[in-house]
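Of the protein chains in this complex, one is absent; all others appear in place.
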Amino acid sequence: MAELNPIKLWHRILALPAESQTKTIAMAFVVSAVSALFVSIAAVSLQPLINANKLAERQAKLDEMIANLPGLAEVLAQSNAETLDTVIVDLTTGLADDTLDAASFDMADIAADPATSTVLSDEQDIAGIKTRPNFAQIYVLKSGDALELVILPVYAAGYQSQINAYLALKGDLNTVAALVITEQGETPGLGAKIAEPAWQALWPGKEIADADGTVRLAVVRGGAASTFEVDGITGATRTSSAVSAMIGFWMGPQGYAKVLFALRNGEV
Amino acid sequence: MARRNFFTPLIDENPVTLQILGICSALAVTTSMTTALTMSLALTVVLMASSGIISAMRRHIPAQIRLILQITIIASLVIVTDLILQAFAFEISKRLSIFVSLVVTNCLVLGRAEAFAMQNPVGRSILDGLGNGLGYSLILLIVGFVRELLGLGTLFGWAILPTVDSGGWYQPLGVMLLAPSAFVVLGLLIWAIRVWRPVQVEPDEYPLAEARR
Partner (left out) sequence: MTELFLRAIFADNLVLSYFLGICTYLAISKRLETALGLAAAMVVVQTVTVPVNYLIHHYLLLEGAWAWLGLPDTDLTFLKLIAFIGVIAAVVQVLEMALDRYAPALYRALGVFLPLITVNCAILGGSLFMAERQYDLGESLVFGFGSGIGWALAIALLAAIRERLRYADVPAGLRGLGITFVVTGLISMGFTAFSTVSLP
């Protein structure tokens, strides 16, 4: 008799008129419980697939950039390297870090966690990113002891979206090998042109800083007049200045400056 | 009767062009046919499932919490659909982002739940959901067709009109990718439908008098 009780109870509840208070509470409870169960099961079982997708996408973007870098294929063949070395660096010291796991490294998570990021003051926050992650995953290619290529992930707040990119520097750590925009949501046909190969082709060969070490590379309106300037996109002033700010910030003291210093001294 | 449920929402009682339901997402995702198609599929599936479930429970839903119960059911279905999209069609899910979440408050799903599923048996509700979903999809695909073809020269990503950038003759109409064009294209589409089906024309409230000679 005891086993029939829950079923009998259920039938009794169902038989109640829809407006009764017990029914209202019971229905609210049942619908919430069933919905929550349904959603949680889906979320938990699909999460690994979703994470794998995100990781695969980032890797694909990186591979695409490497495939498009002029001359990189030859450099890779010469140095007998098949892939780039991945190094996690600490931006506060400039040195490599052993404590974090490379496979699950996510720069966005690091930037969001107060324990592993630094809040930027208004003067420091040129790129509009609010917090700076204390760790970053960079890619280094060496031939023996000589640096051939360094790839740095950078990002900034664009006109209406976050702009994510990879900045590739040649061995002298001052000449740009390539700038590849991996994610952006700027105005189609205007700001979104930063993601097109035609605009990104303007970057290889540009220099970051002058002989004094002052960062001078910027995106300018009108024509670019030197190796420190890149043509902006007409009609997309805000997006262009966001890219400028991105370079200015990440090449500056709050960005990768210490890392570049350590790389030059062979400490990484 | 069932066939009526299915065919009427396609043109005669189209949710977008006549009932004014489900427009928000109809405009935003039509910049390319791929996103339009994915959104249509997602919405039709959610619409059918929610109409079916709500119809099955219709006698047991208390009036006071009716709205929030319906929304809970629809929201759960939408969340699961979103997760499935992220797991199996990641590229597309990124472009649809908040609009899949907005299917929850999509007036179409809630509107049909209130207007039909609450008063009709399960089988007919599901069919009604399918019909309205297809009516919605039809409009989305037509608008998407126009906007993608004229705005990018492509359809589903395949180049149809060779653009000047890639060495062809077609200069894409950039405005088709921006918000205003969606409104205008939809307005013109409604005009075309009402010329074809004059019964949908709205009455003139202040007709002009004949000019006196």
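We just call them A and B in the order they show up, numbering each chain from 1.
By our rule, a contact is a pair of C-beta atoms (placed from the backbone, for glycine too) under 8 Å apart; a residue touches a chain by one contact, two chains touch by 3 or more.
Computed from a prediction, not measured in an experiment: that's the story for all the values here.
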Q) Looking at A:L9, A:I25, A:A43 or A:A60, which residue reaches the missing chain? A) A:A43
Q) Which chain A residues touch the hidden chain? A) 35, 39, 43, 113, 160, 187, 237-238
Q: Since one chain isn't shown, list which residues of chain B touch it in the complete complex.
A: 17, 20-25, 27-28, 67-68, 71-72, 75-76, 78-79, 83, 97-98, 101-102, 104-107, 110, 178-184, 186-188, 190-195, 198, 201-202, 204-206, 208
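Convention: only the chains that are shown with their structure count from here on.
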Q. CA centre of chain A versus CA centre of chain B: separation in Å?
A. 34
Q | Touching residues (chain side chain B, partner chain A) in the complex | A | 31, 59-65, 69, 72-73, 75-76, 79-80, 83-84, 86-88, 90-91, 174, 177-178
(Q) Please output the residues of chain A touching chain B within their complex, sorted ascending. (A) 14, 18-20, 23-24, 27-28, 31-32, 35-36, 38-39, 42-43, 46, 49-50, 53-54, 57, 188-189
